[in-house]
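Note that this complex is displayed minus one protein chain, with the remaining chains in position.
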Amino acid sequence: MKYPFPVGRSDFIQGDEAIARAAILAGCRFYAGYPITPASEIFEAMALYMPLVDGVSIQMEDEIGSIATIIGASWAGAKAMTATSGPGFSLMQENLGYAVMTETPIVVVDVQRGGPSTGQPTLGAQGDVMQSIWGTHGDHSLIVLTPATVQEAFDMTIKAFNLAEKYRTPVVLLTDAEIAHMRERVYTPNPEDIEIIYRKLPANKEEARYPFGDIHGDMIPPMPVFGKGYRTYVTGLTHDEKGRPKTVDAEVHERLIRRIIDKLEKNKEDIVTYETFDLEDAEIAIISYGIVARSAIRAVRLLRREGIKAGLLKLNTIWPFDFDMIGNIAEQVRKIYVPEMNLGQLYHLVREGADGKAEVELIPKIGGEIHTPMDIIERIKRGV
Amino acid sequence: MAIKIYSKYDKVKYLRKEALPTALCPGCGGGTVLNAFANALDELGIDPRDIVVVSGIGCSAWIASPYFLADTLHTTHGRAIAFATGVKVGLPDKKVVVISGDGDLASIGGNHLLHAARRNIDITVILVNNFIYGMTGGQVAPTTPFGAITTTSPYRNIEHPLQISETIAAAGASYVARWTTAHVYQLISSIKKALNVKGFSLVEVISQCPVQFGRRNKMKEPAEMLRWFLKNSVPLAKAKKMPPEELEGKFVIGEFVTRERPEFTEEINKLIEEVAERYGLGDEDAD
Amino acid sequence: MRREMLFSGFGGQGVILASVIVGRAAAVYEGLYAVQTQAYGPESRGGASKAEVVISDEPIDYPKALSPDCAVFFSQEAYDKYLGLVKEGGIAIVEKDLVPHRRPELEEKLRVYALPLTEIAEETTGLSLTMNILTVGLLTKLSEILTEESIEKAVLDAVPRGTEQLNLKALRKGFELGEKARKGEL
Amino acid sequence: MIIRGDEPEQIRLLKKLYRPGNYFMQGNEAVAYGALFAGCRFYAGYPITPSSEIAETMARELPKLRGYYLQMEDEIGSIAAMIGASWTGFKVMTATAGPGFSLMQENLGYAVMTETPLVLVDVQRSGPSTGQATKGAQGDFFQARWGTHGDHPIVAVSPVSVEDAFWETVRAFNIAEKLRTPVIVLFDGVIAHTREQIRIPDPEDVEITYRRLPENEEEAKLPFGDPCGDGVPPMPLFGHGYFTHVTGSTHKENGLRDVYTPEVHDRLVRRIHRKIESHEEEIQKWEEYFTEDMDILIISWGVSARPSLGAVLRAREEGIKAGLFVPKTVHPFPGKRVRELLKGVRAVLVPEMNLGQLILEVQRYADDVPLRGVNKIGGVPLRVDEILREIRGVA
Amino acid sequence: MGWVMKMQIRFAGIGGQGVILAGVILGEAAAIEGLNVLQTQDYGSASRGGHSIADVIISKEPIYDFMVTKADVLVALAQLGYDSTKEELKEDGLLIVDTDLVKPDREHIGAPFTRLAEESTGLALTVNMVALGYLIAKTGVVRKESAEEAIKRRVPKGTEEINIKAFRVGYKEGLR
Partner (left out) sequence: MYLKSAYEIRNKYLRKDMLPTIFCPGCGIGSALQYTLRAIDDLKLNPDEIVWVSGIGCSSRVPGFVNFDGLHTTHGRALAFATGIKLANPDLKIIAFMGDGDAAAIGGNHFIHAIRRNLDVTVILINNFTYGMTGGQVAPTALKGLKGTTAPYGQFENPFDIAQLAVAAGANYVARWSVFNYLQGINSIKKALQKEGFSLVEFLSPCPVSFGRRNRMKTAPELLRWYQKITVPLAKAKKMPPEELEGKIVIGEFADRDRPGLAREYEEYKKRAKKMMGWEG
């Protein structure tokens, strides 16, 4: 297979470009989008590459159409993606819920920018954290990944596809304008060295009769894609194991929603990843994710130099959320700081996890500039 | 009456000085549209206090927002006409004008455009069609000519452009006209008509974006684009006699419809009067 | 090792391209880590323009320049705004003709190289536009982080087809100037 | 249009049309009448189960009050039209359910950013996605809080009965007008379709608030500033000759966009937060039962609050010291009061018709007290005996 | 059958039988009498032909449940309605059925409501009023006058008389 970009070596590219390349290496062959700053470069790269790798790139009339189209493509068997930013992400919420309900593997990239509303289109932010988790209506669960570097944007895009396919769920790659437009060294492995996961397909017609049934006992039904003669029926209404609408049956609803949530909750160990930095003996923990985590690492380094025992937990997955792990850290440290490019979002989850065992303090910043290490250090020193 | 074009300096009284200069690129057709709009108002003697301008997102949404000195509502992408619908119902005596681009009004906002035309609500829409998403860097639009190169159709556009004026005429608008920025006099006269029509009016202006569209399609200079417009413009009367294959790639210009149809705010207020009468709510004496 | 570089001027001068070339040379051809960021905004439409590159031999945490080791100023506005950020003892390259009002009190602590870069570029290649590439050459020699070969390769990757020789010419003129400057011959 | 000065005529019409007294009506109708009494004269909506009766009632009644009912082409258009109307001076409302609420999220953020008063009724139904259209739920608790992108505050109220639906809707309008902000009525399909007795008051007995209008040109020039010092700028309406510019992009105090200066964004977004936080006492409303002496605290909201009260009463009969806290304003959550109540409590139960949302909010204030959710989904409301069983379990 | 504090009544049938209207009118009647009352419903997605259930809780005390937890009275107008809800009737509860259309497997009372409706008003549609009359006669949960007032308020204009006629037929049948 020939690729329209260099593989097996390093390149110096923007976050948006890295996401597009990784998607293609992960097997994505369908992209539908709508232009929006600062995610447009993903689309432009996809438009350039997709026809060359026999994939589809199409511009829809709006973001609602874009997500609808990739869900359709996914049911036709393609690995599919769209990318957007705040306003477009808000428009996609209804169909993001549809993807949760119909267990459709898709990847949605949200390149966060200053909000609410149109806000600051070109500047980075972390204002959509809670929206990515709670933006669609009704009880639901999905996976949210947060890269901090361009290399991570690349790696996590592949991971996003793998998780989407493995768990038959939408995955949100939550990045921001800063990473999207930043250029960094990115190592692109040889395609044969990349682990690629494909959705489980039904082994036979019998399995295909239960597109929403837990027939393998792992809570993930095989996906009978269209055109194979399975005659699958897919609906966003509450449905039973066979896919038949059951809109007034409380038990069916409970069984379905619990399984959709549990298939992620009970596989947290596989899904949730994080990195720690000097956390073993830390008295002060910083919990961070995305671009701000990089400032936090520097802050930890500088604080350690001054003899302050700081450590960092950098979250790569922010949903499902490992409340217990936060609880364990809270037991160990005196205080937890949460620097975020918003007025407090993940902070709430950390507080829930800390459960009063350690004080949790928010270090907010909005306006489009990332925290400098000093922003974090000063705040921590004030508390020491 | 002799047609007189004022210099733009003369019309600066219609602009918000503190918001200038505009963010439009050199050579953008948006300036021509703004100037034409100001001229039309001036000739009609409309007080800017009697106007509310609504726009969406994109370069063309910036033509009047925030530069035009009136009440101006700069909204979300594609929704300007829906916002304007609320404004018009609230202020039926004011002129509500939407100035925005082709991507904004006809792609993401296509449905609101259709339905406003169907309702025939008294809003004037100046739709600046530059075939491209200029602000986000030159992506393909639903108006992009077949075969044109854009950043998201790098190998040529395979979709056919939406014929906005024709579609909106079919949807029920009272007045629809299409001109290009090379037809300034006609444009001013159409905007004047549109402002005076009771009902939904659409003036589609084909406009040059040398930076995002022209550059990728061998027309780097605004003048080249204007020449392209002039060369390919076909008056409506002539177009009617031409077979469809000859019309491929042409811009049909002229007035598509001028008609009287029941207008939305009048109809809704009529209904309210009827209901008041039916329930005897008219005035205190009726008690 | 962590080196921070700042490129500033106004839209159309190729400020961002210059930063991309430097970052690319480090990341792709030197095996170093590099981050390049830029200010978007009205600045990309003819207004002020700013880009930063951070280079390091280990993964880069904080991606922005805190106090640049090297800085390039192509406009008075940029000079006024950012000169104060440059690290003590750092390198400042100034487009002399475009920065008429200088601040000696700030320049004192820096190694400042003020040259009519645009003019030199025009003399060298016939195109004032190549000024950014010329500056990259100058900066390469002065900062001593990257080799000539990697920068040349990165320039070839980045410039439009058909302009390679022209740009290499400008680059080499930059090397030449840099060499002189190091020797104090400028 | 009902703005100041128009009251006598409106009161005359209300009095003529609706005699004070007891009525037997649905929750949805109660919301509609609450809106009419609060001065809502513009409604733009799109049909969706189980909220449609609100639209139908408004379509029937608004023309009688010289108000406007618009059925738009979709939910996006509905919220857009009502924001437009709000800027011309109307008190405006729309009603929807989950899927429509998801579609409205972008423009809900626009209303927050442009500080446009409006009331949005979300009649929660069983989700995600289309789910069970006719069934009630409480699954949009967090969506109401976090559904639109970017940092934003939100006010949401949640009625517990049909009568409450009337008054909470009135309150939603008053908060929206007073603080120039969108307010969500987080309603649900169960109460929406329940009929009960409700007392329709004399319109003169309903206290209603109007948005502050600029008193002079100076104030009108700062539509997004803080000329009055309380964080809530007067709202210069369209058509008054103020030449107001309104944008959802980051803007300065005078309304002009500035999307590049971090300080401008910081100042704007923090003031929008502050205006809600600093008025929290006025916004907050809750009910407490038997909280003076309790071992077990039940915290419940909306449709689940009432069976919770029934269960608490039964528990008390059995000698179990149970107490109940019902937030009527769910966002911002009355955390301070909850923190006080949690002191000395042995266990906390949070009954709700979802898989655990309010409970996460409570968790933020509960250090060391064990929390337990009483969750039920599928559209059937929680029952007194089900909650009582859980209370006995922790007693 | 005497009731003191609280009575939970469920009407069950299929779409188109006016089951919900019967529930609403009973609720309205109770409201007229100043009783506490709560009325809810449940129906399938089909406007016609699916199951249709109306619940009415009437009590002198405040009502805390939003649903009938155990019905004291079940009025079944169609077999589908009966089958889908018979479990909810208390063991000693009262079952009232349309004897032509429902074949219950337990003790019950009732009459051929649909037939009575057709015979008396010429309209099978008024079956809900016949059943309502029968129920009120048998239980005395509200007064006849209140029910008739409620009918006047709730049925479409111009059909008051025909509905009251049907109601009285059912009421008379219930007194037998």
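Chains here go by letter, A, B, C, D and E, matching the order in which they are written, and residues are numbered from 1 within each.
The rule we apply is simple: a contact is a pair of C-beta atoms (placed from the backbone, for glycine too) under 8 Å apart; a residue touches a chain by one contact, two chains touch by 3 or more.
Since the model is a prediction, treat every value here as computed from it, not as a measurement.
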**Prompt:** Of A:Tyr98, A:Tyr167, A:Phe212 or A:Phe321, which one is in contact with the hidden chain?
**Reply:** A:Tyr98
**Of D:Gln10, D:Thr94, D:Ser129 or D:Thr244, the one touching the omitted chain in the full complex** = D:Ser129
**Request:** Tell me which residue among A:Lys2, A:Arg305 or A:Arg382 touches the hidden chain in the full complex.
**Result:** A:Lys2
**Asked** With respect to the chain omitted from the figure, which of A:Ala32, A:Val111 or A:Val333 is a touching residue?
**Response** A:Ala32
**Item:** Positions on subunit D where the hidden chain makes contact
**Value:** 45-49, 52, 55-56, 59-60, 63, 69, 71, 73-75, 99, 129-130
**Request:** Pick out the residues on subunit B that sit against the missing chain.
**Result:** 107-111, 114-115, 118-120, 142, 154-156, 158-163, 166-167, 169-172, 261-262, 264, 267-268, 270-271, 274-275
**Prompt:** In the full complex, which residues of subunit A touch the absent chain?
**Reply:** 2, 4, 29-30, 32, 51-52, 54, 56, 58, 60-62, 64-66, 68-78, 80, 94-95, 98, 226-237, 242, 244-245
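Quick note on the criterion: only the chains that are shown with their structure count from here on.
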**Item:** Most distant chain from subunit B by Cα centroid
**Value:** E
**Message:** Comparing the two chain pairs, does B-D have more C-beta contacts than D-E, or is it the other way round?
**Reply:** B-D
**Request:** Between subunit A and subunit D, tell me the centre distance in angstrom, where each centre is the average of that chain's C-alpha atoms.
**Result:** 30
**Asked** Can you give the whole-Å distance between the Cα centres of subunit C and subunit D?
**Response** 55
**Message:** Quick check: what residues of subunit C touch more than one other chain, meaning two or more?
**Reply:** 41-42
**Asked** Of all the residues in subunit D, which ones touch at least 2 other chains?
**Response** 76, 106, 110, 133-134, 247-249, 259-260, 380
**Asked** Which subunit A residues qualify as touching subunit C in the complex?
**Response** 9-12, 38, 122-123, 149-150, 177-178, 181-185, 291, 294-295, 297-298, 301, 370, 372-373
**Request:** Report the residues of subunit E in contact with subunit D in the complex, numbered from low to high.
**Result:** 24, 27-28, 31-32, 34, 36-43, 45, 64-67, 69
**Prompt:** Hey, which residues of subunit D end up touching subunit E in the complex?
**Reply:** 22-24, 133-134, 190-191, 193-197, 303, 306-307, 309-311, 313, 380-381, 383-385
